[in-house]
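With one protein chain held back, the other chains of the complex are shown just where they sit.
Right, chain A next:
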Amino acid sequence: MSAIVCSAPHCGKETISQLKCPICLKDGISNVFCNQDCFRSSWSIHKSIHKSDDGSTDYNPFPNFNYTGDLRPHYPLSPRRSVPKHIKLPDYAKNGKPISEIKQDRLGKIPVLTAKEIEKVKKTCKMAREILDITASHIKPGITTDEIDEILHKECIKRNAYPSPLNYYNFPKSLCTSINEVICHGIPDKRKLQDGDIINLDVTIYYLGFHADLNETYYVGDKAKCNPELVNLVETTRECLDLAIKAVKPGLAFRELGNIIEKHANENNCSVVRTYCGHGCGVLFHCQPNIPHYSKNKAIGIAKPGQVFTIEPMLNIGTYKDLSWPDKWTAVTQDGKFSAQFEQMLLVTEEGVEILTARNENSPGGPIPRISENGN
């Protein structure tokens, strides 16, 4: 009999233990833990896949939390999706700790890729775009974010790619789904998409030894496309990313990008989120350089050919300030007003920049014209 892996997301060791979670067993799911210690220390994460005490299969796990907007988590989460053995795992997949990133930390050098590495990272990025497009094509009122997660997960596995968010610092799912007032890092759950929502799908995959990271915000149904304030937010965010990308070329100081983004955001009455920034990406999920999206930042470094990084501005209708849900992941706006984000992964070339995760002709989503407030 082959050994089973402990179900505690921070353990990840193989175990010969026979001990299982009794609540999961009642639902016919076998979740094995090394011992009660592993179970106890993972309880706060593990219990999210259980029904509520009264047996409900759609409940709010944090009823006492003062939510800033209308969105609520819809638990239980689905059990962790499995990854077949033949798929190459990033170092954190087993226990959640990206040891190589922690070692490198934020003071590390900005990697410059060789021609061979660039060839690989291009393949990974192209695949990531394909997976995002397939996943996004299922967005419609009524689908749950967990179903979207399942689609993405299967598309990754089909291509022998690992969905990078899965178990990264014990993140429970394979992509981030951020609806309405969620700025980023939303956890896929049983929430059904509604006509009038906006949703961001943030996809990262690990393939050929490289991570490829991109995200887009989509309108759900036609109602969202008729809301002038919402369209202005989404389109301004899209334009901010495009303007920033246009500025990338060898010699650009990374700190300039925040000035470009914040200027365009302010001109269109949107605010720029400070807490989360763009980052180097490649062998590691997150590395140098650090790309803040707000103006007057002290980011270090000048763009050079062969560097790969993301720009991923998050813009809000109201305050730029964020707050985390008790799940310690979901970042929402403090005033509950909506937030949008777009992200591309970029390669600095001799002449300028190449968008490694660029849209195709058939990619779902894409820009729509702004609507003037009086409906013309």
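We take it that a contact is a pair of C-beta atoms (placed from the backbone, for glycine too) under 8 Å apart; a residue touches a chain by one contact, two chains touch by 3 or more; residues count from 1.
The rule is short, and it goes like this: contacts and distances are computed from a predicted model.
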**Report entry** Name under which UniProt lists the unshown chain, selected from "NEDD8-activating enzyme E1 regulatory subunit", "Eukaryotic translation initiation factor 3 subunit I", "CobW/HypB/UreG nucleotide-binding domain-containing protein" or "Mediator of RNA polymerase II transcription subunit 4"
**Finding:** "CobW/HypB/UreG nucleotide-binding domain-containing protein"
Requested in this report: Consider the whole complex, including the chain that is not shown, and state which of A:G301, A:G336 or A:G365 touches that chain.
Outcome: A:G301
Requested in this report: From the listed residues A:Y75, A:Y168, A:Y219 or A:F342, report the one that touches the chain absent from this view.
Outcome: A:Y168
Report summary line: Only one of A:S100, A:T144, A:Q334 or A:S363 touches the unshown chain, namely A:Q334
Query raised in the report: Going by the touch rule given at the top, which residues of chain A touch the chain that is not shown?
Result: 18-23, 25-26, 33, 35-36, 39-40, 43-44, 47, 62, 65-66, 101-102, 105-107, 168-170, 253, 258, 262, 274-279, 285-286, 290, 292, 294-298, 300-302, 320-324, 326, 328, 334
